[in-house]
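Certain chains of the assembly are absent from this excerpt, and the rest are unmoved.
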Amino acid sequence: MILLFSDYGAVDIYSGQVRAAIWSHAPGVEIVDLLHTAPNFDIKASAHLLAALVPQFQIACVCLAVVDPGVGSQRDAVVMLADEKWYVGPDNGLLSVVAARASKVELWRITWRPENLSRSFHGRDLFAPIVALIEKGAFPHGKLADTVRLQVALDAGDLAEIIYLDHYGNAMTGLRAGAMEHGYKLHLGPVALPYAPVFSDGPGGQPFWYENSIGLIEIALDRGNAAALLKLKIGDPVR
Amino acid sequence: MILLFSDYGAVDIYSGQVRAAIWSHAPGVEIVDLLHTAPNFDIKASAHLLAALVPQFQIACVCLAVVDPGVGSQRDAVVMLADEKWYVGPDNGLLSVVAARASKVELWRITWRPENLSRSFHGRDLFAPIVALIEKGAFPHGKLADTVRLQVALDAGDLAEIIYLDHYGNAMTGLRAGAMEHGYKLHLGPVALPYAPVFSDGPGGQPFWYENSIGLIEIALDRGNAAALLKLKIGDPVR
């Protein structure tokens, strides 16, 4: 199964072209639009979101991951095998949180360049063909060179910031919930939020934190929009 | 064919995870994202929208239907066979308008709970595997218990309210158009809207009502945004 993760937009011209490019190389493979609204140009928030979202899947998969404001510059493009899942994308830090948290990682630089390579859309022209070959089981040795580490590695510890706002207005942080005791409060500037197990257990009309479905600490409001109420935006610090 | 109907958002992290979960249990089945922007948390409006949208299909299908603000609480989860179409979702009223209007209904409670069940995302963890089994023709008797009626049943008569705003700014009501004479006007507070057969027949620059493509009375404006012009929102009453 192929998973697409990007900031290409779910309502734009990019994700469909990537899908068509993959199918033109690997007809009929399963492609899931996992997320195309990763925070625009924001490699750090996206790297933490990717690391929460993809490794949890209990299936073999190839993830095309692109948040790539430096497309067309000198940054490398890489293929990564981390804990038996494949990732293809730019070497700009996006894959580095997944890499640092994996127990086993193999890496290759993409040395191949297609005949028609646009300067601004490597997802379609460079990454999609590589993803298609891996998904088909035709690993493209001739298009790759071994490498031992990523060029850009971000801090892979928990990130005490808002990293994603969903359409309900729930705000995900880069903090993994596993280590957080339920008696603790989550601080946002002067505001302290209590824990609740799930929306309908939340304090009536008040925002709270809970462990979301991908293991992160998330700020929510029962049948309401926590992000609007608390004026949250990506990058806001939490404690 | 599997139809997905939810308030998960079309540009968010949820619908892709549901799709991946279904394919992990039933590789390659056809999955249609029918609607992921059902009104957030709004069970009543969504129930009427679902009842207009899904039964019209002339095909066998399994509909995963989730608008579920009470996820993780004590509400039941159900499988329903209504007029030869399958529905899987929460027993919170969402399926009740379809049920009440069907000529033949069978019901089961989902008694199975997966090993990994998040508190907040039953669409992925609980409903998707059941949907996949039904679509594959492997009806999961062992995961279900017979039941005779839904726990929560909404009024299944026409709903004289705005239930959905589309991206053009057309506003659907919960009124079925079949019974409405074309000479009648649709009243929105002090405003009375005339009938027109289709957009290009509308009174120039003025909003009107017409029978939309799923059989509902809808307020529209030729090449314009009726919802913005009339400041319409979901739940507004009509007469």
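To keep things simple, chains are lettered A and B as they appear, and every chain counts its residues starting from 1.
By our rule, a residue touches a chain if its C-beta (ideal position, glycine included) is under 8 Å from a C-beta of that chain, and two chains touch if they have at least 3 such contacts.
This one's a predicted model, so the numbers in the text were calculated from it and none came from an experiment.
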item	value
Complete complex - number of sequence copies, 2 represented	3
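In this section, only the chains that are shown with their structure count from here on.
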item	value
Length of the line joining the C-alpha centres of chain A and chain B, rounded to whole Å	30
Parts of chain B lying in touch with chain A, wherever the complex brings them together	9-17, 19-20, 23-24, 27-28, 40-41, 69-73, 118-121, 124-125
Contact footprint of chain B on chain A as seen in their complex	1, 3, 9-11, 30, 32-37, 53, 57-59, 61, 164, 166-168, 197-201, 210-214, 222-223
